[in-house]
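Below: the structure, in structure tokens.
Note that one protein chain is taken out, while the other chains of the complex remain in position.
Letters are used for the chains, namely A, B and C, taken in the order the chains are written, and counting of residues starts over at 1 for each.
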């Protein structure tokens, strides 16, 4: 193994942990073109980031993200902060010539996203948006099947990202529930994933029409149990639409589906076969082959844990399942190789921008109660 | 058991068989207020209807439906014909004072449906539209839970009726694929069922927005393999909307979902619990109770075959499952009781009309690409 | 349809209803070589059997089974009585030259079973034991696969028949819980079915070793709530063994598996594939094809409701599932054809005898704590 690439991670909470773990493990399980060095971690809360630094074995910590971006030894900037800071950091990192991995959604709006995509293109830096679910082996198998024509012409993409963590009205008004920090609510946080998977698996959207709803309008303010504040993002969004290839789209994202914890349930129907998937059983792909012998057709419950499945040779024997965190490890592994090759691996910031355009169209559609075309 | 009610059945094919079987079995398994007598069966093809008559033990057959409607000994007219004849037969039967059971969808359009609902109301005859899926024990349990408040406030109704019997482009242009005989395609044939279940379980729709698609535009004419004709109905429809109680609706009906044979997949999420159902496993209801102890919450896979579940005491011991045909037996059993009581049991023609209004709104929405309000 | 065969049914309770329904419906759904005429029903309780007679449309009823056996117009004697009367009735019916359908288990012990098998052979009458589960389309598909070599050499047969209806210690001491009327308990009532399915699907047993248990030793006497009586049959049995073809057997029958209502869960593993089945989802067969492409192997969830599956063409379109009662209809349909052809269709009384030999070996093994060979 040749090169070492120095990583600076900004953010240390939920996503920061997922990424720290990924940087720690990627070269233990995969033969990479470069070895990551966990150089610097950044967070605004000194004691929080100090703990994270010690725990994960980062070389040092800082509390100002500029210190990451401006550190000349840093090769890769990994952005795990709330959505409202993505743009500023990306613009600075691009300017500084860093390779950039950024959590989704890319930005608060299309304008920001466009500026970010422009910046990395202009700077010529390798960039990736962390739609980690693209790197689930089961979905990579679906992609392989679709690309090979095994599903034929695609008629339906039906996807739903369903959670239930804010059904309780006493859940507080955190940053994810405020538009100024989060942009959208369910749409941006989880809807963006099923939009991305639609683009990955089926193709580009051409038009959408949706509705958004905030079921609980006010919630307790954080740390001040007496007062309430207004929820300014969507609790749920549901929309229909169309893809360039003529397939019908039906997508939903909700934080109000009791019993669904992290359910990414999707089904794709084509002229030759169908696939279905649920993240809560992420090691499995359901596959119906319309050309199996007529008396024995049925959805195959494929346990996607064979060495020949994507990434699995790096892990464990068949049937020894992997979990959520592995999707991040696959992502940084591919990103490390991309940085070494100086050649982007999807999904790039262009994908992030395309995603943002769809989200904005959905939101506009919900607001205006009109169909919205997805511009070229 | 007291009275006997004489039944005249119009139509002897798929639905005619399902109803013949129901009339034959209803009083074998249930203690009814009246006993059905299988008096007369009607079909346009003499040899076909003669066979059906002999096989099922109807007293006699006729080839003109007027002979059923005008037969003074007939108490109940049961209509299992293609959709374009429902209205005419209903109007005549109502005029003749017959109790009427009519297959869904009620009519070709709202205008017809309204005339039919008016006619039975004016005539004061007992009437029911055969949305047999309302009488699946699992869905009656869901209804019971919802009515009892066990799901709390409803946030989401997500339903899909998925089949795959016309994915093959060489499937011929039968009556169900032509608007003049069928009205709508997937929307009327199967979409009407998930609309009905939405109205049954959640409440009235207030507005909808949808899209319809005909994937295969031309198909071989029946009995003339050389020529093709135009498909004039929808292969698939998908729409979003809202209920009066504020719940979001997401419905889909398609005949292009390979691997789904008769999949009626629905999920309802409320503030206290969720239920999920798939007709292909119709003896089961998935139920998530948000108030189970926190460490042991999960969707319960309820096998709805206990004697205390709706209708089951009439059938077999727990775990000895029932099937599709039983939903018709439940329907005619309740209808027989309703006729005896001279008191409608839902779903009535008013429900059929309400359903038709939703369907027409969906179709208009798809045509105009606009949201359509569901009038009062 | 040519001939009519007159049926005399002895027993009118649970099994009597299942058989009455089967005789009523068989020729409605299948084109049979003979039409059954529901001639006479017999039961010891006059009012009970009178009601059953009226309800099901039997021509008449009697209270002494000799009146069925000795009725010269009766062609078929169908025995649905408690196990302790099977032998006597069969011997008389055989002597009278009747075709005989008998509920399982055939007898109280091997001696009786042997006498019965001898009697029908000597009399030359068509005979069948009602192991209705052989005629589940999903299991017929499994059989077809096995016979075609699609599973290769069989290594494992693992089956369990699990119910829970007597877990409650206050459940009374009915005839099924007393050896003098029932012979065995779980072993005879439900274990016999999974033994039969093993013989049907895999082959002959060569040796067995088992254990039996009565968890609740005493139960309330029927109709006398104060007193208790001794349970003299097994609540559960579990045994291992071997088949002639070298496959390992692992069988279990229990009435003490809370949550399993009528679970017949079996799995067969061979050198080329596996199948799995659960009666509670009786329309489905799980099939793993070891020769599917390596990246897309998985258990196929085959919905066995296609017209080309056994019996289904007689029923409904794909996905419109059938239930428990249909297995009896298939059974009497085949039996009617067999009687017309004067040619046995399996499972015959010889199968019933073979089954009884296995059961007796299991019981003896449990008693002696030794392996018992199944003699040829």
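Simple rule for what comes next: a residue touches a chain if its C-beta (ideal position, glycine included) is under 8 Å from a C-beta of that chain, and two chains touch if they have at least 3 such contacts.
Small disclaimer: the values here were computed from a predicted structure and weren't measured.
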For the chain that's not shown, point to the residue among C:210, C:314 or C:352 touching it. C:210
Residue among C:131, C:242 or C:326 that touches the chain left out of view: C:242
Which listed residue (A:82, A:191, A:263 or A:290) would be found touching the missing chain in the intact complex? A:263
Given C:39, C:134, C:160 or C:199, the one touching the chain that is not displayed: C:160
Which residue among A:83, A:305, A:331 or A:365 touches the omitted chain? A:305
Can you list where chain A touches the absent chain? 14, 18, 20-21, 24-25, 27-28, 55-56, 163, 165, 260-263, 279-283, 303, 305, 315-326
Had the left-out chain been drawn, it would touch chain C at residues 155-156, 158, 160, 162, 164, 167, 209-211, 213, 215, 236, 238-240, 242, 246, 248, 250, 252, 254, 256-260, 267, 269-274, 288, 290, 297-299, 369-371
Residues from chain B at the interface with the omitted partner, ascending: 141, 144-145, 284-285, 287, 289, 292, 294-303, 306, 308-309
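Note that only the chains that are shown with their structure count from here on.
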Of all chains shown, the one whose Cα mean is least distant from the combined Cα mean is B
Chain centres computed over CA atoms; the one at greatest distance from chain C is chain A
Roughly how far is chain B from chain C, going centre to centre by Cα mean, in whole Å? 35
Centre-of-Cα separation between chain C and chain A, whole angstrom: 54
Where chain B touches two or more other chains, by residue: 260
